[in-house]
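First the structure, which I've put down as structure tokens, then a few questions once you've had a look.
With one protein chain withheld, the remaining protein chains of the complex are depicted in position.
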Amino acid sequence: MATLTMKNVTKKFGRKVIAVNNLTLEVQDREFLVLLGPSGCGKTTAMRMVAGLEEVTEGAILIDDVEVTYLPPRKRNVSMIFQSYAVWPHMTVYENIAYALKLKRMDKQTVEKIVKEVAELTSISELLERYSSQLSGGQCQRVAVARAIAVQPKIFLMDEPLSNLDAKLRTSMRTELKAIHTKTNATTVFVTHDQSEAMSLADRIIIMRDGQIMQTGTPQDVYDNSTSIFVADFIGTPPTNFISADIKNINREIHLVNPHFDLQLVPEKASVLKNYNKSHLIIGIRPENITLVDAPNALLSAECLVAEPQGSHQIIAIELDDKIIKIVAPALPKIFAGETTHMAFKQENLCFFDPETTLNIGN
Amino acid sequence: MAVASSKNIRRSWGRIIPYLLILPVILYYAAFWLRPVITAVIGSFTNASGHFTLQNFAMVINDENFIPAVRNTAVIVFFSVTLEFLGALFLALLINRKFAGSGFFLFFAMIPMALPAAAAGAMWLTGLTAHGWINSLLYYLGILAEGEKVYWLAGSELSLLALVIFIDAWQVIPSVMIILLAGLQNIPKETQEAGYVFGGNYLTVLRKITLPLLSPTIQTAMILRLISAIQIWLIIVLLLGYSRMPVLLERVVYYQKEVKGLDISYQMATTYTIIVAAIVSLAALVYLQISGAFKRGKKEVI
Partner (left out) sequence: MKKKRWININKAAKMTSFYIFVTGIMIAMLIPIFFIVSLSFLSTREAYRFPLPLLPALTTKFELTHGERGYLISVYDRVENEYMSVLDTQDLEKISQYTRYQLGTPMTIEEIEQEIVKLETQEIVYFTHRRNLLFNYETFFRVAGTGQAIPALIRSLQICALTIVISLSIGGMAGYAFARYSFKGHDTLKFGVLFVRMFPGVAIALPMVIILANYGFFDKPIGLSLVYSIGSIALTVWITASIFMGIPVSLEEAAQVFGSTKTHAFLRITLPLAFPGLAAAAMFTFLGAWNETILAIILTQFNPTFSVVVFQTVLGSVGQVNLAAAGGMVMALPAVVFTFFIRRYINQMWGGVTV
């Protein structure tokens, strides 16, 4: 297993389209790194450059501190799981897995041994003589995984491998992939646009947008301390609620004031705004940090627009300033549409964002 | 530095590859198509002593068979293309219903298309003679009485034209049908079903939904058909011999092969060729213009 370094990597298509902009990142040995971002953010392009399938316009890529930037894919000692699985339809599952091994001139017995081991690991041992047309989507995906593991690469690359699976299969494969990672101790780079997938799989997440890194950190980091509105909005389901407020100094206490409420900040929170000079900001508060309380203790009250029961909890939607605010509340008592709900904010998890830079003020 | 130069080599190699792959085709066409074409074009403007002249065109236009050839060609093109379109559309719609055995039917419908021209010629020739099988068939069906015969090949010019159009249609309809069929199958069934759900009957859906969606395919088929139809000649020669019913391309072959020895043969053949090419190109351009292909942007053209 190995480390991966990308130094100032840029990828331009033609002269105008910049897919990846001066990207610098490092993946530690045995780390499970997730590149997360919306479509078109450059995550797949970045991965393809690591694989050697895209030319690097500028910058360098190093695997285990050896520069591989201009090497063809087969010389980089990486393996890849494609979004479409790319299982070769004219070869059996066995031949698919054995392909790379045979090209390495391994003898027949070793090849057979490795293929069988890997098939066992991915639970496809009975499928070895089948062709991809005879397999389900989930089975094809496992073949792709098996094929990738068999070569024992320095780096595993996974390009949205779960996106084409149905919802239930997706979550179960997630667990399996994580288990395989633990077992094989492989350095892995995983690309996805699904933030819950990223959250559950990653040792570290790198969030990308328009070819650039927005934030790097552990899932919890990224969740609790989102450095920008973009990240706070992207991570979490339902996503962060954003509420504009003015900063007012009332009786030497900092208040965040909005037509609907007046929130007096506790000192720890107020000190975050110490060096912030503007008079407006945007409050970021996650749905689970808005609590339902009795009327006398409420910070604000509003009519429930929609209530979505989810079994273990319910999601309440209210309208504030023409925006929908969502609250995650316990399953009971059941709230109904039209009911007036009373809410309070848990201040420890509040974030403040500068409306112009969209960056987190606390950082 | 070793790394930098290998990068440059890889880069330039990678960029050249597509052009390398295309190169043979371009060279081939330059040598074996462009050159003869240019020779032909020049030839049409050159007289026997090698000087520039418009005499050739004058000769052709004044040729007694020129006007008939143009007229015949025009008539045949107009009617056969129309007939073929309607027939092919009908068959395509029929086959598209995917009844049991439609695959079978499709193959049999394709057979006329598979026949080589000479074989088709043999087939129709043997049928159209006085004692041919067409008359025999009509006799068996009771349409012709004992001893009665229809002299198909001795008919008026109009009836001969009709015959040629019919035979050409018989042979060509399968190929048009296939193009239309492919286009039909590309129309999602649901689009048509929606038409029925919202109150249409078969004809309405056909007119308002299917045909408009099919129109790009129709255009492709029609322009290819147009180009080919203008170049019809072989079946006519096989059935009627040269000069009996002149058409444009038949004149080319006539001067090229039949009357080779004459002084003016080469010029006539070449000039007729250029005229045919010009007419075809013009017709194609006009057609593309009318059908709005250029408006829709280059991307969608073929």
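By letter and in written order, the chains are A and B; residue numbering begins at 1 in each of them.
The definition used in the following text is that contacts are C-beta pairs under 8 Å (C-beta built on N, C-alpha and C of every residue); 3 or more make two chains touch, one makes a residue touch a chain.
Worth saying up front: this structure is predicted, and the values here are computed from it rather than measured.
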Identify the residue among A:84, A:136 or A:249 that touches the chain left out of the display.
A:84
Listed residues B:93, B:123 or B:153, member touching the removed chain
B:123
Touch with the omitted chain, as defined above, among B:21, B:158 or B:197
B:21
Residue by residue, what part of subunit A touches the chain that was omitted?
51-53, 72-74, 78-80, 82-84, 86, 88-90, 99-100, 103-104, 147, 151
Touching the absent chain: which residues on subunit B qualify?
17-19, 21-22, 24-25, 28-29, 32-33, 35-37, 39-40, 43, 91, 94, 99, 101, 105-127, 129-133, 135-137, 139-140, 149, 170, 178-179, 181-183, 185-186, 216-217, 219-220, 223-224, 227-228, 231, 233-234, 238, 249, 252-253, 256-257, 266, 269-270, 273-274, 276-277, 280-281, 284, 288, 291, 293, 298-302
